[in-house]
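One protein chain omitted, others in place.
Let's turn to subunit A:
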Amino acid sequence: MNRTNALIELDAVTKSFASFEVLKGISLSVKDGEAVCIIGPSGSGKSTILRCINGLIPIDGGRIRVGEIEVHKLRSEKEMRPLRHRVAMVFQQYNLFPHRTALQNIMMAPVQVLGHDRREVEERAHRLLAKVRLSNKADAYPGQLSGGQQQRVAIARALAMEPQVILFDEVTAALDPETVKEVLTAIRELVDEGLTCILVTHEMKFAREVAERVCFTDHGRIVESGPPAQIFDAPQDPRTREFLGQVL
């Protein structure tokens, strides 16, 4: 792979919490417009990888680059601002702001953080709500929405920042089986439109369909990575085989 044209590049990233080494040298590069899925057992460091990419947690060693931004060199929240504009994140627990309506949740950051024009942002928010098929829920509070609806609002909120990359952290793990589909449909559209996505997921079927590449992590390392067909149908590493045997 040509490393220089990668949009996101992680190089030998290490991270410890106290004495516990969570990431033991993660190297990964993602091209512009690519959809990469990260799979692996729980506790293997998948969420930590995503949090490091958008600077939510500082890394101990290695290098992370997003576009021309060298993430490992950023020291303060203020320096992180351009990074946060470029990289949005959607969480397992939605993390919508419960004291604001769906529409306000989407509009807040573009207006308050990016300083975009309120009227223009409102138009954008309505457009995004329509995109995730929630036009009729603009004035609902998160507490009045189902899990799947909340997660779609969270996706619209991330999109409202007009990011180049979106990180999805097990966004369907907390949902009922019947609402998982509506969220996955929304994500699939984004991937088809060419937005760069890194998805941590347990939905193997979905990963196989949307991802251009799948990475399998275990104990803080990327054990194996490649096209979905290779990972799912002909896994090389015994650990990958064991994991897939359990979940498939």
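We take it that contacts are C-beta pairs under 8 Å (C-beta built on N, C-alpha and C of every residue); 3 or more make two chains touch, one makes a residue touch a chain; residues count from 1.
Here, contacts and distances are computed from a predicted model.
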From "Tryptophan synthase alpha chain", "Ferredoxin", "Fe-S cluster assembly ATPase SufC" or "Amino acid ABC transporter", the UniProt protein name for the chain not displayed is "Amino acid ABC transporter"
Answer key for A:L7, A:M80, A:A173 or A:L244 versus the chain not shown reads A:M80
Where A:V13, A:L103 or A:M161 are the choices, the one touching the absent chain is A:M161
Absent-chain interface residues of subunit A come out as 54, 56, 77-78, 80-81, 84-85, 88-89, 91, 93, 95-99, 108-109, 112-114, 142-143, 157, 161
